[in-house]
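A protein chain is absent from this complex, but the other protein chains hold their places.
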Amino acid sequence: MVPAIVVTMLVVSLFFGTYIMNKRTPEPLEAEEVVDKESCTACMNYSCRYKIEETRGD
Amino acid sequence: MAQKQTAKKGKRKKDLHALAVFTRGIIRENSLFVLLLGMCPALAVTSSLETGFGMGLLVIFVLTLSNIVVSLIRKAIPEEIRIPAYIVVIATFVTIVGLLTEAFAPALHESLGIFIPLIVVNCLIMERANNFASKNNVVLSAIDGIGVALGFMLALMLIGGTREFLATGALAYGVYLPLPLEGSIINAGLTLFQMEVFVGPAGGFIVIGFWLAVFKAFELYNKRKKKEARDRWIEKKKKEAAERKRRKAMESAGGSA
Amino acid sequence: MLDKLRMALILCIIGAASGLGIVAVNSFTEDIIEQNRIREELEIYFDLYGLEKPASFDRDDEPRDIYCRWEAAGYDSERNRIGEIHTYCVDDDRVHERAEIFDKEGNFLGKVFRVDHTNTYGLVVTLVALDAENEIVEVRIARHENTPNYARRIIDNHLEPFQGQDINDVSFYDGRTGATSTYGSIIHAVNATADNVVDDRALTDYRVFYPEAESYERVFDYTLGCIDARIAVYDGDDELLGHVYPARYANDHEEIALNIAISEGIFKGVRAARPDDRASEELLQALEKYEELDGSPIGEVEVDFDETAYDPSINRLVTQAIIRCQESDHEREMREFFLWSHEQDETADIDHDILQSYQAHYDEENDLIGHVYYGEYDTSDLTDAYDGGIMEVAVAVFTDGTISSVHLLSSEESDFAVRTLEENIRVFFTRSEDMDEDELADAFSGSTTSATGLNAIVEAALDYEDAREGD
Partner (left out) sequence: MSPTVFFVAIISAMLINNVVLLRFLGVCPFLGVSKRSETALGMGGAVTFVMVVGSVLTYLIYYYVLEPFEITYISTIAFILVIASLVQLVEMFIKKVSKKLYKALGIYLPLIVTNCAILGVAETNIREGYAEEFGVMSGLGVAAASAFGAALGFTLVIFAFSSIRERLEAANVPAAWKGIPISLIVAGIMALAFLGLEGIV
């Protein structure tokens, strides 16, 4: 019971930590756009920078 | 042009009422056939009508709850950690749903197997959390969740039903879920023509490809119809304008004369 | 700063909430999932023999890992007996579990063998159901992780031919089904079952030893060395004729399976449990020499073993059968780890680097029988241990300093190492009252490095008991 909550909190904070750290690391250069945006709809990826701001219907 | 369109759409959405939010996800913006979201489960767990139905139920559950929670906490979450917070919410609900399925529908749990934990990476849920629930109130988000997931479920059932029928010549239900109709079978008596390949992986790809093509064909047909109607309308207006112009010209000619 | 604090707080709340939610749901579903598992495991047995399924399943909570044996009886909602299933963990590398199925009236219907086998595509759990005549009722795949389509093909087309075949003389579908795939696992399961049935042949062979026999009963009272059950044979008037002891032992060359019959102090004979064409030539030759002992009192049989003409492995098994026959019930209880001794002290801790605690056991007259010592040993530092880890061993030592029994309570080693350890216990530490100094030295020399810990604990226990005598 207690270990479950502790482990969950640990992995959650690990993820948050790495996410924030990664987000604050600047990108080194303009990455070449190799992903085919049109067919990228097949994968609505939460962190896919090509897709994330695109919304549908609203 | 494109910008103008989205702006227009956005304006229209403001006064969308609940019913529109609900029905939108079912057909017009069906997440699987129109937006191609959640391909993996659509291929893997649709070897029969009922597994598709079961998976759909789980997705309804997860999507609705995650939409509600995301919408509830949307104001408390700082922008920077919004997305990871959604992931945690979704993963929690998926774990809970997995446990509940194992307890109350063990056969379904067995047959969906690895695809229950994989709901967590189903793009559909993240997309709804990010694009709808994070911007709308709780009630609307819940309705949206149910609607979109229902559309997804219907799509899964369509694929599952097709595959099962082609493969076995019959539709069975009550096998995986604790339905009151246990063991019932709709048998078309086509067992002679069963094609086993359709329950297999290859069949999954082919059936989805087929249905996508059908939906696209409909879409193209509708588009063409609309375009034709619009063309006719434009033609008509042009004619009317030309007529008016001619009359005006005649009138002015007559007036001067 | 405030921002960061706020973020950290939110993060904590999210983590805690999600953890709490999952824990709450888990505590709610845990029991139901466990019930489902049991139901799934048992329901299939009812299905195989066409029995009426009970509405709910109850199970005795006998600790399974200690005795490796549990019973499950099915009851319907009105608590009427509708059938009975006894399942046993089988001491066999291949057969995982064996269930004996009885119907409502208590008639023996047959046995189901559960065999887990992992082929190159994943796990396949096969059930081989036999009827009372050892004919295959059905071969069924209970669960598999193979490519679904492929397994389906096997299930649909290649399992039916097994129905009705005699397990001792089974023929396999021959074709391009592949030995390492699903069908390979089926073959493995059926072969494992056939071998296990061979060990059970005492059940069918009892008439060879007792021609006038009418019925038999299988008694699982306790384990002694290589013998874990005996078959009591009765004649038409329900008079006990004698016993048959099925014994199984792997020596350096082969795995020998024997049936040994002893009736009222008379040695009735020893036979190879496998059919003659499947038993090895050497074993059959060795067994011929024992024929001359048939009919002699068991006391004389053991004396004869001193002659070199006899085979040491067979001698060992026959001796165990004789010991078992001679033992009184009370002795038997004591041997079984003293667990059923009349009275016992509470566990007392010991200040010792290997031994943790001990417990004294008394018989009905309140005389001290002996002590059980609990020891721990960490093998992870040993250079060539398998995986290493802490093992817990209980050693029961009689007051005269001889070993009653040794039990491996827990181990962090791999399954293979645990099997080796258990084999060591069986070979070296069972019935060691008769052990002479040399044999004991042999045991402690350690056949494998994993046994080092085991030996250390046993040795420490013996030393401690010795020191106690000195007091």
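Every chain is named by a letter (A, B and C) in the order it is written, and numbering of its residues begins at 1.
Quick note on the criterion: a residue touches a chain if its C-beta (ideal position, glycine included) is under 8 Å from a C-beta of that chain, and two chains touch if they have at least 3 such contacts.
Owing to the predicted nature of the structure, the values given are computational and were not obtained by experimental measurement.
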| item | value |
| --- | --- |
| Partners of the unshown chain among those that are drawn | A, B, C |
| Hidden-chain contact residue, picked from the options B:G25, B:G54 or B:G98 | B:G98 |
| Absent chain, residues of chain A that touch it | 3-4, 7-8, 11-12, 14-15, 17-19, 21-22, 25-29, 31-36, 39-43, 45-49 |
| Hidden partner interface residues of chain B, rising order | 36, 39-41, 43-44, 84, 87-88, 91-92, 94-95, 98-99, 113-114, 117-118, 120-123, 126, 197, 200-206, 208-210, 212-214, 216-217, 220 |
| Where the unshown chain meets chain C, residue by residue | 18-19, 22, 26, 118, 120-123, 145, 147, 149-150, 176, 178, 180-181, 386-387, 413-417 |
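The rule is simple: only the chains that are shown with their structure count from here on.
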| item | value |
| --- | --- |
| Winner on C-beta contact pairs when A-B is weighed against A-C | A-B |
| Centre distance in Å when chain B and chain C are each reduced to the mean of their C-alpha atoms | 55 |
| Centre-to-centre distance between chain B and chain A (centres being mean Cα positions), rounded to whole Å | 23 |
| Whole-Å separation of chain centres (CA-atom averages), chain A against chain C | 52 |
| Set of chain C residues in contact with two or more other chains | 11, 14-15, 18, 22, 26 |
| In chain B, residues with contacts to at least two other chains | 80-81, 85, 88 |
| Touch list for chain A against partner chain B, complex | 12, 15-16, 19-20, 23, 41-47, 52, 55-58 |
| For the chain B and chain A complex, residues of the former touching the latter | 9-10, 13, 24, 29, 35-37, 39, 80-81, 83-88, 123-124, 126-127, 130-132, 135 |
| Chain B - residues contacting chain C, complex | 47, 76-78, 80-81, 85, 88-89, 91-92, 95-96, 99-100, 102-104, 106, 110, 196, 199-201 |
